[in-house]
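Every protein chain of the complex appears in place save one, which is left out.
Going in written order, the chains are labelled A and B, and every chain counts its residues from 1.
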Amino acid sequence: MSDPVSLIGQWLQNFLIGLGLPSGLVAIILIILAILLIGIILLLIDIGLVWVERKIVARFQDRLGPNRLGPFGLIQPVADILKLVIKEDITPRGADRFIYNLAPIIALATVMLLWAVIPFTSTLLGSDLNVGILYLVAIGAISTLGIIMAGWASKNKYALLGALRTVAQMVSYEVPMVIVLLIPVLLARSMSVQQIVQEQSLWYLLLAPIAAIIFLITSIAELGRAPFDLLEAESEIVAGFHIEYTGMKFGLFYAGELLHALTVGALFSTLFLGGWRGPFSDQIPILGVFYLFVKAFIVYFIIMWIRYTVPRIRIDHMLNFNWKFLTPIALVVLIVTALLDKILVDQSTFVYVTGMLIANVIVAWTTLAILRTHAQTKRKRVGVDRPVARPELASTTPTSASTSRSGD
Amino acid sequence: MPIFELIFILVAALTLGAAFLVVTSKNLIHSALWLVVALFGVAIVFALLNAGFLAVVQVVIYIGAIAILMIFTIMLTRFITQSTGPRFNTNWIWALIISFLMFGGLIWIFNSWPGINTQLPPLPADFDPIRQLGIALVSPNAYVLPFELASVLLVAALIGAIIVAWERT
Partner (left out) sequence: MIPISWYLLFSAALFSIGLYGVLARKNAIAILMGIELMLNAVNVNLIAFWRYLSPEKIDGQAFAVIVFATAAAEVAVGLAIFISIYRRRHTVAADEIDLLKW
């Protein structure tokens, strides 16, 4: 009983063959059943995520959250979904009907497609592609297409503006994400996600912490969550590219965003936290699912934590942050990791791990030192004194009267 | 195995249909979206030819970057309420004739090649195209020079595109 999923699969296969169907058809039926099962479970978890989101937001903001419907407000998501379903379905006049209806479907479908390569246990995964990492990047690229379609088909200037900004942000943040995704590939010598998990006898978070942090930041930017949520900034451009969507179509966007956040949690834990690995996960494979979801929910909590703590970033700050900070660091970390991997390839594990950790710490320290000197020179150039508590005790520093640009 | 042939015929019909709609669609955004469908069909054809890595790279580069860039440019270079006007040249008859001639010419050349009906050879035993491709692209005996030249080309295109599209205020 340690691997119930394959037992059930075997029993179903024998049952269907016993009914007299050809074996090719039986294989196809089993695959379709598996896909339906994963899809239904994910969508049910998605409904639960609505409850999780609202309760945890509330607790962060020092209030209780929904607690009227059912114990602890557990029936609240059902009420939310009912409300969305019975709302009037409006299509703006002049909108491109087919694309308008297709966009939310693509937004949700691309999120669910990501789960095809995430391994649940050592034997249970959708498809063991040997280019799994590249598949993840490809699906991320298709999701940006869905957003452009939503923004264009709404025939609304603000929706179009929001869609263009969203796509600019997503396409920009794909660059450091792809560079950083190369680091687990490098350490595991394979692009297959299952292989990366199998090689993680030591979590890659210890071997490449800067890569993990950059992956988390760029994934939050890809999600469109705070602090990168200028795309749906309610006070600025009124919900961005999904202004014109009502009812269940908006529900698809919303559910897609929540599920995408959980998927990012699952991906982060697969690539850097060991995925389904944990104590006894080799002998009892079904525990792997449990470990994966625990890790995914912990990372999801961290993403929510960041969301409800940090204010929104302006668009030019966001693009500067990406191109002038994240991309150079990602490249430097990749080169340093590749070099160290070649140099230390046949040392003992302890030397390897400490070498990698020290290299990462050195890169982080150097970055912070460069940022500090840059900020100091900028402050001197602009001519603003450092704020001190008691100015009468501070020594007078000569302020330069230059009027140089204060832009980055 | 007839399933494989059926899949190929379906995918080829989808791709050629989408390509035809790309060049004849009235709305330019619809053209761009049909282009995405056509590029997807070509990615499936790559996967049918056991070039899985290239299939995914096709999706990432063509659909994820080039198609999105084209849609961006379409949105930036037209007014929303502008009438589209005639979408074909005055010489579209000649274009049709030339493309039919090109198709016929290509078919004639293919038919006069003796190996036209080569069947599918079996894959070699240690088939690992990703590793082979990686080694070939950086090995001095193989394709490192075109690889580096392609990188220089991309940097030149990057700098050139930024300078050409720079807004001179």
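What we mean here is this: contacts are C-beta pairs under 8 Å (C-beta built on N, C-alpha and C of every residue); 3 or more make two chains touch, one makes a residue touch a chain.
Source: prediction; values computed, not measured.
A.B. asks: Give me the visible chains that the unshown chain touches, in label order.
C.D. replies: Those shown chains that the absent chain touches are B.
A.B. asks: Spell out the interface residues on chain B facing the chain that's missing from view.
C.D. replies: Residues of chain B in contact with the hidden chain: 1, 4-5, 8, 12, 15-16, 19-20, 22-23, 28, 31-32, 35, 38-39, 42, 45-46, 49-51, 53-54, 57-58, 61-62, 65-66, 69-70, 72-74, 76-78, 85-89, 91-92, 94-96, 98-100, 102-103, 106-107, 110, 115-121, 123-124, 127, 129, 132-133, 136-137, 142-143, 146-147, 150-151, 153-154, 156-158, 160-162, 164-165, 167.
Here is the rule we go by: only the chains that are shown with their structure count from here on.
A.B. asks: State the interface residues of chain A toward chain B in the complex, per the touch definition above.
C.D. replies: 96, 99, 129-131, 134-135, 137-138, 140-142, 144-145, 148-149, 152, 155, 157, 160, 164, 167, 171, 174, 191
A.B. asks: List the residues on chain B that touch chain A in their complex, please.
C.D. replies: Touching chain A from chain B are residues 27, 29, 33, 36, 52-53, 56-57, 59-60, 63-65, 67-68, 71-72, 75, 80, 130.
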